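Here's the structure, in structure tokens; my notes come after.
In this view, the complex is presented without one of its protein chains, the others remaining in place.
Entry: subunit A
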Amino acid sequence: MNNYLDLLREFFVTDFKLRYKHSYLGLLWVVIKPLAYYAVLFTIWTSLFGNTVNFASYLMVGILVITYFSEGVQYGLQCLQNKRHIILKVNFSREIVIFSTIAIATVNYLINFTIYGIFRTVTHEHIFGTNWGYFVLGLVLLTELLLGIAFFISVVSIRLTDIKHLVELLLQLIFWATPIFYKIERLPSNIAHYLTLFNPLVLILDIMRAGLFNDHAPPSVSSILIIAMNISIFTILGYFYFKKSLPKLAEYF
């Protein structure tokens, strides 16, 4: 057990370090990239549409979430392949790879969110809304969902290389099927209904926004409970699928 956490930390720290190893600015890139991105977005949005700081902020939350989601999915897709050389030589608890990989995506998100938070204070908003608990809840659900997805696709991608392209396609669809640039209420009600049903990000984003904007009403308790349950079941199934199929998979690498 002692080594379990050590290994988790080691994978996390090493992978994080290596991403910026070759650059002059090093870890500063983690901050520069989102900073520049938001600066551009804010400038364009406020100068194009006048004084809509509020909507720019609303938009940003969505962009951050979808970035976290696609990064997590893409990292999850490749993570076993990337650790192939170790998996083939040492028998350690393989799920550590999944945990450390999703942890990297999560930390990226938290850094991005911190920078966004600075923007919020500059524009005289509070960093969190009064119901900030919703934000935390949404973040936990999203992370759990990513773990579940990673458990499945990391294994599938060993045998089926083409899943990479399928995932790319799906990520694009999900981007447009998630209310980032628009509000879900603007859609015809039946379409909105199906989107909410099939795209967990719709509700998750709704929950998170409720924790950040005081004028954003949270979804109903029952719908929150249902999605929390569904995601948990999905992730647990993913974990068992992962544990069950992985021992057989070493020889397919």
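In the analysis below, a residue touches a chain if its C-beta (ideal position, glycine included) is under 8 Å from a C-beta of that chain, and two chains touch if they have at least 3 such contacts; residues count from 1.
Assume contacts and distances are computed from a predicted model.
A.B. asks: Unshown chain, UniProt name, "Sulfurtransferase-like selenium metabolism protein YedF", "ABC transporter domain-containing protein", "Dihydroorotate dehydrogenase B (NAD(+)), electron transfer subunit" or "HEAT repeat domain-containing protein"?
C.D. replies: "ABC transporter domain-containing protein"
A.B. asks: For the chain that's not shown, point to the residue among A:S47, A:T161, A:S189 or A:S220 touching it.
C.D. replies: Going through A:S47, A:T161, A:S189 or A:S220 one by one, A:T161 is the residue touching the chain not shown.
A.B. asks: In the whole complex, not just what's shown, which of A:L7, A:V73 or A:I115 touches the removed chain?
C.D. replies: Considering all chains, including the one not shown, the answer is A:L7.
A.B. asks: So which bits of subunit A touch the chain we can't see?
C.D. replies: 2-3, 6-7, 9-10, 14, 17-18, 21-22, 85-92, 159-162, 166, 247-248, 250-251
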